[in-house]
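Here the complex is missing one protein chain, while the rest keep their positions.
Note that the chains take the letters A, B and C in the order they are written out, and that residue 1 is the start of every chain.
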Amino acid sequence: MSGFSRTELLVAVIARLLRGCNHVAVGASSPIPGSGALLARSLSEGQMRVSVLGSQRNNFFTNGGVELFDLAAEGRIDAFFLGGGQIDGRGNINLVGTGGYPRSEVRWPGSFGSAYMYFLVPRVILFREEHTRRVMVPQVDFVSAPGSSEGVHRPGGPFAMLTALALFYFDRERRRFRLASVHPGHSVEEVRDNTGFEFDCAAIVPETPGPDETILTRIRGPIREEIAEVYPRFAAKLAAPRDPSQPAAPPVV
Amino acid sequence: MSGFSRTELLVAVIARLLRGCNHVAVGASSPIPGSGALLARSLSEGQMRVSVLGSQRNNFFTNGGVELFDLAAEGRIDAFFLGGGQIDGRGNINLVGTGGYPRSEVRWPGSFGSAYMYFLVPRVILFREEHTRRVMVPQVDFVSAPGSSEGVHRPGGPFAMLTALALFYFDRERRRFRLASVHPGHSVEEVRDNTGFEFDCAAIVPETPGPDETILTRIRGPIREEIAEVYPRFAAKLAAPRDPSQPAAPPVV
Amino acid sequence: MTNKMFATVAELAGCVHNGSKLAVPKDLSGVAMQATRELVRRGVRDLHLVCVPTGGIQADILIGSDAVRTLETSAISLGEFGSGPRFAEAIRAGTLMMRDATCPAVYAALQAGEKGIPFIALRGLIGSDVMKHRSDWKVIDNPFAANDPIAVVPAIQPDVCMFHAPLADRSGNVFVGRQRELITMAHASRETLVTVEAITNANLIDDDARAGAVLPAIYVSHIAVAKRGAQPLALGNLYPDDEATLARYAMLSRTSDGFRQFLEEWLSQDLVEA
Partner (left out) sequence: MTNKMFATVAELAGCVHNGSKLAVPKDLSGVAMQATRELVRRGVRDLHLVCVPTGGIQADILIGSDAVRTLETSAISLGEFGSGPRFAEAIRAGTLMMRDATCPAVYAALQAGEKGIPFIALRGLIGSDVMKHRSDWKVIDNPFAANDPIAVVPAIQPDVCMFHAPLADRSGNVFVGRQRELITMAHASRETLVTVEAITNANLIDDDARAGAVLPAIYVSHIAVAKRGAQPLALGNLYPDDEATLARYAMLSRTSDGFRQFLEEWLSQDLVEA
């Protein structure tokens, strides 16, 4: 990795994943997805709307907390982000906890809107920086939301998964992840070693392209300023290039 | 009838029928029920709220047109008014038309909220000035809302019916009207001659008590001023005592 | 996107296509009468008109102009000027597919549309002829209680809704004030067409006091300025009913010839300037 930080790479990748969307919504505690969405918007020449939960400036909701969810069901949200304390190879996510339910040994906050948004938003991007076998498990302990469904109205679902190591696409037919690219400085082996489930993988996996100078300038300038409204501490770190460590809290609805 | 007009009598009777209510709602095109409700409130010493559709001053709704109906289902409306192009002896009301359906020969505006409010508001007062066999029919041609129901959640229903001739109570057990009083200047025979259905009737039926001087003063003063906000032409007539003819449009939701 | 948002009244009315399911608000909530005149001028046909939850002169004129194939409403009334004559005539003639409703059912069905759920339950209704004649409504057993039949109505998701509001901003946000059913209607509709009295340079969403009563631009397809655009109907505290015109309509439209005369006068009127 040279010339840009991991965070900047992730922001740039997210912006690419959002290309062509009319409306991208970003949930709470999501500084990198939020920055990526704002970058995508700045590159869309006025074609994209972005709603950032917790923002005043980038949040047009006037119907209370329910509006985000109603918008999703109306088909007016094209992309959304979810995370997971655990994610498995079928795209199931767990935001609730491990070691039994309801008396979980480790209890996380809860499922938020995942059990709904994952079904309704066409392009759900799973974003979790921590890429370890602790997170990427053979099977989640609790299904906050399943990766796929049968016989159920489901216009939405997983589209891609982005981690600190790599980018995956989700193949809805095969119900499996496919490794799309590995970030600079990492290898397919490293990805495999740190993933507790099987995934599809071509013989040659490209490197994730980093942001070019134009993109970097936008991230460090206007995007940083915009995201500072909601995430001032994150924005401060974003200003300092080549900062490889970022808080790893899972994004949530 | 002496010293007060028919309208003033009706307003006074309505106010009596509303005694003890916490919240009375009045629908559109209802100047007499509206005046009665405002009078009842002025007599309640601050215990009663009144919502008058179409009023700015006496309408606290902030959730759009649905709020009236949601309030009813929540049990937050104690009394409401309905009319009917036809009313029958079982309390069924018809606001739709006569002579076939959907190709009715005579078509009225429609059922408004009656098919809902009649089920949910405990004290529905049927108010129709015209008391003729054209209105008071053996059986309505179209049931906008039935007078009673079986095996259905129904906290509400008809409580009384007030016309230009008389006041009836509705007996929910027997599902019939009972003549409560006949207005000054009219007789039980006249009521019977003009009613197309059977009703219960004691051997001696009292005369409907008219408003006393205190009540009349309120009606002609503050109530007239308040109702003028919504019904200026009605209020102008209300100022002139002993005006026996009033527009006979059925009250609607 | 925002560039194309602002249109003339005629352009805006041009977005209501023949055969559309069109939702319009009740008289007190902001009726786009100027835009309706453009609809009639254009000779729009085969509308499925959904009155939210009742209609007045707007619906009666559209019916009289043979623009409506299906009518879904809880009532058509000219208020103190009586029933809708063209409506009653069309009923007698049997030229309308009539779907009599009840006000809360229209609201609830739009709320279902807004929420993207296929149906919603509603109390009342059972045993009424309104219910009996709505083959698209059903009674089911409340899944959470024994012996509790309850009506369910399918969501209404109009192709387009059209209304008149006091104010929009340059981003396309629309202030609707107390008339929150306009927001529900727009949420439920695929397209939303709004005529407004004026456009402000301020951003309505940024205004803490007003924001709760603003329809955000994401729901709005087109906006046109139409000064006194609800006349002859009232708009909130801004202007009252034009009672002379409403009375004249009520009188003339009792006959087919009279209605045609009213229409001619109305269609030839210039836009009223504020």
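Methods note: a contact is a pair of C-beta atoms (placed from the backbone, for glycine too) under 8 Å apart; a residue touches a chain by one contact, two chains touch by 3 or more.
Note that the structure is a prediction, hence the values are computed from the model and not measured.
S.K.: In the intact complex, which of the depicted chains does the undisplayed chain touch?
M.R.: A, B, C
S.K.: For the chain left out of this view, which of A:Ser5, A:Ser35 or A:Ser144 touches it?
M.R.: Reading the full complex, the residue touching the unseen chain is A:Ser144.
S.K.: Of the residues C:Pro53, C:Gly116 or C:Gly229, which one touches the chain left out of the display?
M.R.: Final answer for the missing-chain contact: C:Gly116.
S.K.: What chain C residues would touch the chain not displayed?
M.R.: 108, 111, 115-123, 136, 138, 140, 142-145, 148, 150, 152, 154, 176-178, 180, 207-213, 236-237
S.K.: Against the chain that's been left off, what residues of chain B make contact? List them.
M.R.: Its contact residues with the unshown chain are 23, 46-47, 49, 56, 60-63, 66, 69-76, 120.
S.K.: May I ask you to list the residues on chain A that touch the chain which is not drawn?
M.R.: Contacting residues on chain A, toward the hidden partner: 28-29, 54, 56, 61-66, 69, 73, 95-97, 101-120, 142-146, 149, 151-153, 233, 249, 252-253.
FYI, only the chains that are shown with their structure count from here on.
S.K.: Stepping chain to touching chain, what's the minimum from chain A to chain B?
M.R.: 2
S.K.: Kindly indicate the chain pair that has more C-beta pairs in contact than all others.
M.R.: Contact tally peaks for the chain pair B-C.
S.K.: So which chain is the furthest away from chain A, centre to centre on CA atoms?
M.R.: Centroid comparison gives B as the farthest chain from chain A.
S.K.: Roughly how many whole angstrom separate the Cα centroids of chain A and chain B?
M.R.: 60
S.K.: Where the centres are mean C-alpha positions, what is the separation of chain A from chain C, in Å?
M.R.: 41
S.K.: Residues of chain C touching 2+ other chains?
M.R.: 183
S.K.: Can you list every residue of chain A that touches 2 or more other chains, as numbers and ranges?
M.R.: As it turns out, chain A has no residue touching two or more other chains.
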